[in-house]
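With one protein chain held back, the other chains of the complex are shown just where they sit.
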Amino acid sequence: MLQSDNLIKKIFVVVSLFLFHNLVYGVDINDALKYLEENSLNIKTITRVVDEQGLTIWNANMSKITISGKSVKVKLQGVNILVITDITPYIRYDNTILLVSQGEVWIGSSESDEMNHYSTIKSLPVSMGESALFFPLGVIKAVDRKIYNIELEIQVNPNNRDSGE
Amino acid sequence: MCFDGQTLSAFLDNELESSKYLIVKEHLQSCSDCQKTIDLLQSVSSQVKLANNQVESFTKETVWTRLSHSTSPGRGLDFWHRAFIISPTLMISLSFLFIAILGASLFFSIFNDSSSFPFSNNADLSFESEKYPLEIPVDNVEKVLAYFNIHDEPLEFYMQLPGPSDFVIQGEPLFLKKTDYVAER
Partner (left out) sequence: MDVGEDQSYTFKEVYDAVFPVLYKVVYHIIREKTIAEDLCQEAFIRYYNKRIPLPSINESRYWLIRVAKNLAFNYRKRKVRETNAVDKLKQEGVKVQPDTQDNILKEETITVVKKAVDNLPVKYRTVLILKEYGELNYKEIAKILHISENNVKIRIYRARVLLEKKLNRDDLHVF
């Protein structure tokens, strides 16, 4: 009996919070949020650590919903490195995307006591669903020793529930 | 229970879900107020439609003819044909000039960022949304702006990279389409 009482209480609290939220903030906010949601974009990134042979030894996926002009940050922390990539999609009237990638790299050596800071900004026009690759550290040139590199694959899609026409 | 004007307007346009459509239709049979609204909206719609013009098929043909002239490849051929007849030397020297410019820009691009191809369109890299902004329907601007201000959080994703080896800067950062990168390799 006590358990079902608690459950009812929980449901009551959730429902009244929801109603309260609606009452306080009103229909306006919900309408605005719903509108933004219908115009939002889904940014998917796949971060890969790749060796000099081109083999992926590690990867991590991320997906975030944003709107045109609002950036998404990917922070990658390693033993000697911090890579911060700021990705901003801009949707154009013909439904193509201008992708702007700003990269910051804090890098040092575990042996020395020095640290460098690099920064870059790049932009690239892409279509919806087309993959772009961002190499914050550049691309590997020498293949005679073991080196690891970081690459970010970025894809922008409209945030629609219905995929049909 | 009466319906709001927007719903009635959508009913008129046949844009309601079938279940809702039936509910409204039934309600109209007994509600004179809603029926009056529908009549008013219908009258406005009919008056607007009165000013509709028929697109003469002749207009369509006219514009198509003009279009075919400005976009057909034949036109390009005509140009070369004429130039050759008028002055072969001019055409040859123009071609050499063109090749020289192309060669020079390729030469310089080797020293610059390898991702910039000659003749790249810089207009592709700019953006203004003022022509096509997001138009958000609200009644109380101040309230919504205050809400957005409070709830504006940065969208971040944090991940730890695998150790133990040090990462090293390999070269200039690169940003390109995956298809272009794969092709290069």
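A and B are the chain letters, set down in written order, and residue numbers restart from 1 in every chain.
Operating definition for what follows: contacts are C-beta pairs under 8 Å (C-beta built on N, C-alpha and C of every residue); 3 or more make two chains touch, one makes a residue touch a chain.
Remember, predicted model here, so these are calculated numbers, not experimental data.
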Which residue of B:2, B:22 or B:40 touches the chain not shown here: B:40
Among B:67, B:90 or B:146, residue touching the chain not depicted: B:67
For chain A, the residues touching the chain missing from this view: 31, 34-35, 38-39, 93-96, 127, 165
Interface with the undisplayed chain - residues on chain B: 5-6, 9-10, 13, 15, 40-41, 43-53, 55, 59-60, 62-64, 66-67, 70-71, 131-132, 134-135, 137
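Following the convention adopted for this analysis, only the chains that are shown with their structure count from here on.
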Chain A-touching residues of chain B, taken from the complex the two chains share: 124-127, 129, 131-132, 134, 136-140, 143-144, 147, 154-179, 181, 185
Interface residues, chain A side, partner chain B - complex: 25-26, 28-29, 31-32, 35-36, 39, 45, 47, 49, 54, 57-58, 60, 62, 64, 66-81, 90, 92-93, 98-99, 101, 103, 105, 107, 109-110, 116, 118, 120, 122-126, 130-141, 146-150, 153
